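With one protein chain withheld, the remaining protein chains of the complex are depicted in position.
Let's look at chain A:
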Amino acid sequence: MKTSCPLPKFDFDVITLGHGGGGLLTHRLLQNGVFDILGNDLLDQQHDGASFPLSGNVAFSTDSYVISPFIFPGGNIGELAVNGTVNDLAMCGAIPKYLSLSFIIEEGLSMSDFFQVLLSIKQAAHKAEVKIVTGDTKVVEQGKGDKLFINTSGIGIIHPGASIHHKRIKPGDQIIVSGCIATHGIAIMSVRKGLEFETTIVSDTVNLNHTITGLLDRFGNDIKFLRDPTRGGIASVLNEVAELTRLGFSIDQNNLPIMEQVEGACEMLGLDPLYVANEGIFIAIVNRNVATDFLAQLNADSNGTEAAIIGEVTLDHPGKVVMKSRIGGKRVVNFLTGDQLPRIC
């Protein structure tokens, strides 16, 4: 499979309402663009849906992507939409196989931007070894969307060694984060309108499925829980699982991996990195006995070089996440209410 190809030639510089109308323009856009770039044996059937055999337990997940701006430092909405759903499946302990892909395009989107996104989708799908097997394209009037929205849904087959469930979490289990926190959220914020600041921080969006499969191969059911802490950051994931298990989650600020630049940007903007969105990292809760080996394997993987054990599950403070601060004090890490809003001074 080729991972790069030139932009196809079109009569239009921008997407118009006609491209979503189902007529000739739609046909051309799909034939010369989408199918040509993303084609595979299942998509090429061009039915109303894809049909394929599956065996074993499956995981099924869906997510919508509305990121603004849709092209950002380190990536664009296309690879985000592939990686996001691939990672959601991986967090279920599944090996992702097939994705659906739907576009909602605001009229006026430039054709070259659209194809940049399509190419990223192709490359991300190739890297994650998943097939785009069905999809949809709609065009809405100007002002009724924000340039480009994408929905992807995905199906994966549960890894035979996986047993991911919050009910299996026990006191003493170790909490591991696979990489630096808050990088993606700050990369996006650095280019958001009205907030531009100069930085070299780029999004860490990446597919994590191969990393997860490698860990499941070796550690199997010693891995109790996996989650990618996207919106709401690691604080939200830990709070959700604390609430579900009624166990205490204790973390140490000194062990949290965070890039110096990201921490500086958070200081400047008045944001708490614990609540800032992530893309290319996951949180794992694993049996204490395997934690060191798990971390060593992760550290040897390109997606886990900064991974660290950040804390453990405890019987203390049930249902609450408590963080030991850098200076040795303790604080509760709570759910966030709505978005973090920048402060006055």
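Observations
Operating definition for what follows: contacts are C-beta pairs under 8 Å (C-beta built on N, C-alpha and C of every residue); 3 or more make two chains touch, one makes a residue touch a chain; residues count from 1.
What we mean here is this: contacts and distances are computed from a predicted model.
For the chain of the complex excluded from view, the name given in UniProt is "Hydrogenase expression/formation protein HypD" [choices: "ATP phosphoribosyltransferase regulatory subunit HisZ", "Ketol-acid reductoisomerase (NADP(+))", "Hydrogenase expression/formation protein HypD" or "Respiratory nitrate reductase beta subunit"]. Residue A:Gly270 is the one among A:Gly21, A:Pro160 or A:Gly270 that touches the chain not shown. Seen from chain A, the chain kept out of the figure touches residues 194-195, 260, 263-264, 267, 270, 316-317, 320, 322, 324-334, 337-338, 340-345.
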